[in-house]
Structure formats: structure tokens, C-alpha cells
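One structure below.
Missing here is one protein chain; the remaining ones are kept as they sit in the complex.
So that you can tell them apart, the chains are marked A and B in the order they are listed, and the count of residues begins at 1 in each.
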Amino acid sequence: MSRVDRIWPLPGGIHPPEHKSESNGRPIARLPAPHHVVLPLHQNSGLPAEPMVAIGEQVQRGQLIAKGHHPVSALVHATISGRVTAIEDRPFAHPSGLSVPSIVIESLSDQEAALSPEAVSMAPMRDWATETKERLVSRIQEAGITGLGGAGFPSHIKYLGQRQIHTLIVNGVECEPYITADDRLMREHATDIVTGTQIALKILSASTAFIAIEDNKPEAISAIKAALVAVTDTRIKVKVVPTKYPSGGEKQLVYLLTGREVPSGDIPASLGIVMQNTGTLYAIKEAVVSGTPMTERVVTITGEGTPNPGNYWVTIGTPIQDALAATQVAVTGNRPRVIMGGPMMGYDVDITAPVSKVTNCLLVPSATEFPTAPDPDPCIRCGLCEQACPANLLPQKLFWNAVHHEWEQARLNSLSDCIECGACSWVCPSNIPLVQHYRFAKAEIKREAIETIKADQSRLRFEQRQARLERDAAEKDAKRKARAAEAAKAQAAKAQDTPSTLDASAKDAILASVARAKAKKAASTGPVTQEALENTVVLAQQAVDKTRVKLATAVSDGLPSVEALTGALQKLEKRLADAQSALQSHTETGDAP
Amino acid sequence: MSLMQRSSPHVMGRNTTSRIMLWVIVAALPGLLALSYFYGWGYLINTVICVVSAVLAEAAILMLRKRPVLKTLKDASAVLTGVLLGVTLPPFAPWWIMVIASGFAMVFVKHLYGGLGQNLFNPAMAAFALVLISFPLPMTTSWSTPEAISGEPLPSFSQQLSHNLEWQAYDGITMATPLDHYKTKIKRLTADELAQTPEYVAGPFYGILWVNLAFLLGGLLLLFLKIISWHGPVGLFTGLLVLALPFSADADSAMPVLMHLFAGATVFGAFFIVTDPASSATSNRGKFIFGFGVGILTYCIRTWGNFPDAIAFAVLLMNISAPFIDHYTRPRTYGKPKPVSGYKLPEESP
Partner (left out) sequence: MSIESHSPAPAVQNPTQDIIKDGLWRNNPALVQLLGLCPLLAVSGTVVNALGLGIATLLVLIGSNVAVSLIRNHVQDTVRLPAFVMIIASFTTTAELIMQAYAFELYQILGIFIPLIVTNCIILGRAEGFARKNTVWRSLVDGTMMGIGFMGILLLLGIIREVIGQGTLFAGMELMFGPAAVNWKWVIIPDYSQFLFAVLPPGAFVALGLLIAGKNVIDDRQKQRVQKAVDDQPALSRRVRVTGHIH
């Protein structure tokens, strides 16, 4: 089999119940336009944007209402025509459950709507094949397209990379149970997705595109294949991959299709590969060919708690509760429980939060559908997790590392390469929430790293302060030297035959030592802290050492300053001993006097 | 921990610890039945005594440790240890050996190390080693002889029961284990002469072969259910064969290869002992090396040692090495050029 057709089987992986048939039977329906939308200025990835509209201002659908200065921040478009009613913190569909600054737009009354202009759109680029790469990329950016699959990273970034790309992978795997948004989109908009793929190929100057689809979506496969036959583009190939979770993970899919592994801590571009979700390519096609900015997406609304499971075009920014209510889900207060994403990697969200560009699924489970896991039993080290891990980790070892806070060991066991897919938790016979332990361990390691940086910084600060103190002392020293020289000159002028008992340099050295010691004393006044005492000891130690060196030179050179230096050294040594004993007694009592 | 909020994944597989244990017990049953068929009621009686005393001992130590008793017992790991001990201990051995072995396995080997999953040693094998070195006489002379070899019928259930409970001794024919027997005899006889002795007229290893095949059947079941992986067992067979093949060239002084494989506890050890996850190595490569080491040591102890069978000691020695093996057999993680090996992070890692 040629390398192009070959599939490299994934290690590990699991086969959880698919639950796709509930939602993939009916065509994608369109939910009625929402009464109001909430558009977070902070997207899932990237930096926050700044609002370009004021409260009370009227906006059109598709109008740019916020943008960031940094290239990584995506643009925010109004997704309905209406009036800005608030710019304030609103709940955001994110695992953290944080609120972020958002623009709230309320739709206009019918009369107002009749008077206001149509939705804003950009000039269609029907013959995109003749456009320049730069113009296509800026169109993607202007349309506010972000990755619709995973982290919601602004899509144009992927097309701005410096690395040579040879392969585009279109991710239509959709391995998470329950979700069928990509499945339906591929069935109904196969031609659009193929066009989007061609646009992307052009931008990337890539030679090959693989459209990867799991073999549990035969309709989608045949739809895409039919569309490919129609366009006769030999660069694009459909690759059917076996149904297995998590084949759709970025790293996993790269291996599955090409047999190459994304290096640890790097992105697929390092292999000359870019991956795009089918939904993203559809949005790119819409933006380029039709000039429509991204204002809606397909969302699977499913779960036993939904009377009408299926796929819906949902306006981005629609509060989740409104979207659910539109499909006849009973919404009261903060009920029902909603998981955004699939059951394996999704997270519970606040239902007042809006649907975002990454909302591929709103899973509304019934009370019995996802029962709370029973208390975990002890790990019996059965190793099932190891057989299930798609990243070839030792989940069980990582678990023990997390439980015993052995961060060094966790790094030895490559914790950072864990993709948190949850396959290990799924197979665990003891019901141990392994992924939660890994998240905890990762957070702790991060925290410790930050603390190490902080400690390094304060050490640096301490060293710099010391350097500063010494510099000050040296300056004073120099001034004093100048004064002494002047005085000496004056004295010499007065009585020329009186010899000095000390040669100038030795005198200077003693003076400098005394001055430094004084400076230290001054520094250590005020509330006595451990740190201050330690500093005193260190400085005193340095002074002693320096004076010793001077004394040694003086002795070997036979200078007359030996006696004076010896006296100074004794004094300094005494000071050092005092400082040490002060520090010791402070440490022992562990208390300020 | 505040981190224990509801988070992904929200679904769990249907696997449970007790299901795994129960399947291992089920997989051991064919072997147990074959043992009982060829060697009499002793094995069944022993198994019952071992299971009961293991469960009681675990309950007692759980109470002492102030842990939930019923919830823990439900995982059936104590029952499994009891069954494993029952099929290992000699069928004519008195009841108190069972009780001591089960109690030691539960209290000292399992719970003093922290309970299920924390034990450094395989409880059944450590307990077997304990009673073997503590009571050498009953442990070497209480093995039963199949009817086809001794010409005498096996004791009836009541005879066996009253013998094992030490009410009334049964004066039956016992002999050393086939391995032990062959080992001693081959020092004086040639292989052909040995084949003529009454013990081997019925076949080179009558009975015990079927027992091993029955354990093999159970082992294959566990492999099929993916409760164990093939690495440990294959490692053990490889290790054993690496030494047995060249050394058994001289049939008149060494044990034949087939006897090494099918006349002792080899198959049982390969599928039921080496695969004990708690006391074995972790990674697949580690499991293979663990099994390989057990195989090598088994051959050495069998051939040059003084004990009737060597699996127990070989396993215990490898148990000690398991953490060390783990450090050098980490799998190569996705995206890493080579596996992280040893105790220190490689220099270039962030």
C-alpha cells in the first residue's frame, strides 16, 4: 500500500458507546434569531480585543465591533443586528467558569429593523483562485474565523507561519461520542468543505490534503467523495480511519495519517503539516467566496435531557439557555446541567454563558445518563490504563506521582505529554479520576516553576542590592580619598616635614572597611529580620576576606600599614562573629526579639 | 481536595476491580478442577480453607487498620489469593498450614504494605515460600499420587477431609512432585530406565500435563478478556526455554524441556502469578523482562536448588527488582525521540 493510502494504527484508545444516532438523523435546522447575544472580548485562545462601539450604538450583523492590537487576537463581529446595551463582565463558557468583559447586543424591534440597512458583508471573492495569498489570509482574519474544533485559536495564524507546509489535514474524525456537528456538515455541505480545502491548499502552497473521517460516518464519507469527483482535484484524498477514541486528537490524527509524530512540545507545522477542522474550512469558504463573516456555527444539541436532539445553526453569542429553550429543553434557574463538548473531554458550563465559536456540542444529560462515579477503589496497578493511553504514557505511574506529589518523577514519566483525553479514566476498573489527578499535578508543577522563577528573581535582587551597596561605598570611598588627598595636600603645605604614619592606600582601605561596616549597620537597623541578619553576615564576611587579602599583600610587600590592617581585621572579625551569633540566636528562637 | 469537582471524562467504562478479580478466579477453576480430578479432593478442601481464612484474616486486619471491611472484601482480592494458595499448597497438607499461609499473605504481605495494589511481593507466593521454609516436612511429603501411577484409589472425600483436618490420618501413597521426583531420579538413572519406573509407565507426566493445559486454558481466557497482557507469560516461557533448550540436550542427566514447561507450576505461574499487576513491572517491556527473569531464575533454582519447585522464589526475587525494572523500561512517549530512562531527567529537557 502506498504511503498516501496507508493508515498507521494508533496505540491504545478506547471504544466508548457512540450515541451518535440520536442526533445525526435529521438535517441541520436553524434556530430562530436570538433576542440578544453576548460576545466575549476574550476568545478561548488569544489576547483580548478592545471594543470599538459604545453603549447605545446601533450595529449591523457582520459589523466589526472589537479588535485587538496583537495579531493573535481575533476580531469580534456583531452576530445580530441591534443595539449595544452593555459592555460588562459576563459568564464565559470555559472550564474555569470565569466572567470576562463582553459586548451585549439586543435585537431591534421589527419597525426599527425595517428602517436599518442590511447586514454588513465583505466583497465576495468568487474567483479566489486568482487572489493573492495575503489577501486571502487577511480575509480569514477579517471574517473573525477561529478554529472550530479545539482551542479556538485564530485561524489566520496557521496561515502566517514561516515553516514550509506540504500537507493539510482536514479533521472530520469527530471521535467524541454524542457529537455529530461535523458529520452533518460534511453530509450537507461537502462541496463547500472541498472548496474551503482548496482555498486552504492555495494559501499554504501545500501539495496534499487528507480529509480524515471515521468509518462510522459512511454518509459523510460518500458525500465528500462525491464532491471530490465533481471537482476532480487530485491533491485531495479522503482517508477513512477506524472508529476509535481519541483518533481526532491533533497529534493522534497526524500519526494516524502520516506515521509521523509531532515532537513533544511542538506543533504539527514542525512536520510541515497544518490541521483544520471541517467546520473551519466551511467558514473559510463562506468568508472568501460569499464574503460572510463568521456569525453562526453548527451545534449538536443532544443528550437524554433534550426532547429534540439534533444539529442546529446557532448564532454565536446566543446564551446557552436560549439555544436550549429554542429546542424545547425546559430551562429553570441554572438547570439543567449542560456539558459543553463531548462526554470525554467536555466541561460543565454556566447556562447563562453564550455559545462561542468552539461550542461544537451542548450535551444535556438526564439525571441518570452520567451517574456520579462511585468513590474510587484503590489502584490495583492492573495496567489497563497503560494499554488505553494513546500517548504511550504510564498513566498509573503518573497517578502515583500525583498522589505522592513526586513532581520530579512525574516529569520523568512525561506528564506534560498527556493530552487529557480521559481514555485511562474510562478504562479504570477502580473508578479513579485519573485526569483530575494529572490536571492537579500539572498545575502544581507550573506553580512550583513560577515559584522557582520568583526565588531566582529575589536572589538576583539581593545580589544587585549588594552590588549597589558596594558601589555606593566605593563612591563614598573615592570622595573620601579625594578629601583626604586634599587634606594631606593642605597639611603637607602646612608642615612639609611631618611624615605620614600610614601610606595612603592602606589608610584608604581601612576607611573603606569602616564605611562599609557602617553602611551595613545602617542597613540592618529597623525591624530585625532573618534576611537582614543574613545579609549582615555575608557583608561582614566579605569585608573580613578583603581586609585579609590586603593584609597579606601588605605583609608580603613589607608595607608599614601591616599593624593598622591587623587592628582593622581584628575589629572586623569581631563584628562578623557578632553578626553570626545574632543570626544564630535569631534562627534558634525563631522569633523576633 | 478541592480539585475533585465534576470534570471530564463524564462517562466511565463498566469495568470494576471485583469483575477483574472474579474473572481471574473463574480462569483458575479449570486448573483447580483438573488438579482435583487427578489428585483428589485435597485441592478443593485446601482451597475452601484458604479462601475462608484469607477472607477472615483480611477482615480482621481491616478492622485493626480501621478501614471499611465489607466494601473492601467485596473486591474479591482476598478470595483470589485464597484460590491461588489452594491450588499451590500440597493436597495432603494439614489445615493449619493453609491458615498460616493465608493469614500471612493477607496480614504481612498485603496489608502491612498498605493493602490492595500496594504490596511489594506476590501474597500467594510469599506465603507459599513462608510455609515451605517453615514446614519442610509436610510441604515436601504431602503431595498426592494419581491412581494411574500408584495403582491405589485416591481417598474419598470424607477420608481426605478428616486427614486434612487432622482428625484421622489417611495412610495413602504420597510422593514428591513430579518435578522433584524426576530431578532426584535422573541423577541415578538414564532417561530410558526412568521411563520404565512405575511412576512413568502411565506417561512421562501423567495428570500434571492436563493440569497445566487447564491452567493454559484459563490463561488464554484472561488474555482474551484483556485482563492480562501477553508480555509476562511470554517472557517467562522465553526465559525458561533460553536455559532449558541448551541444557536439556543430554536427556540422561537433565530434565526434558517439556517437563519444564508442563510438569510444574510453570503455566500457572506464567498466567496467574507473573501477571499479578501489583507486584510486577509496569510497562509492557518491563513485564516481559520481569517474566524473563522469573523464567531464568526458575530454571536455575529448579536445576541447582533444593526446592521442589522454583516459581515462588523466582517470583519473589523478581518482585524486588520490579521497581528498578520500571525505571529503565519506560515506553517511548508520543513525540519523544527516545524513552526517558533511569532516575534523572535528560539534560536538554525543559
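Please note the rule applied: a contact is a pair of C-beta atoms (placed from the backbone, for glycine too) under 8 Å apart; a residue touches a chain by one contact, two chains touch by 3 or more.
A quick note: this is a predicted structure, and the numbers were derived from the prediction, not measured.
Remark: the omitted chain is touched by one listed residue; of B:51, B:87, B:116 or B:130 this is B:130. Contact with the undisplayed chain is limited, among B:92, B:108, B:121 or B:215, to B:108. Considering the complete assembly, chain B touches the hidden chain via residues 108, 130, 133-138.
By definition in this document, only the chains that are shown with their structure count from here on.
Per the touch definition, chain A reaches chain B in the complex via residues 14, 16-17, 95, 177, 251-252, 255, 261-266, 339, 341, 343-348, 365, 370, 372-373, 377-384, 386-387, 390-394, 396-397, 408, 411-414, 417, 420, 422, 425-431, 433, 435-436, 439-440. Within the complex, the chain B residues that touch chain A are 1, 3-4, 6-13, 15-17, 19-20, 75, 77, 115-118, 226-227, 229, 277-278, 282-284, 287, 326, 330-337, 340, 343-345, 349-350.
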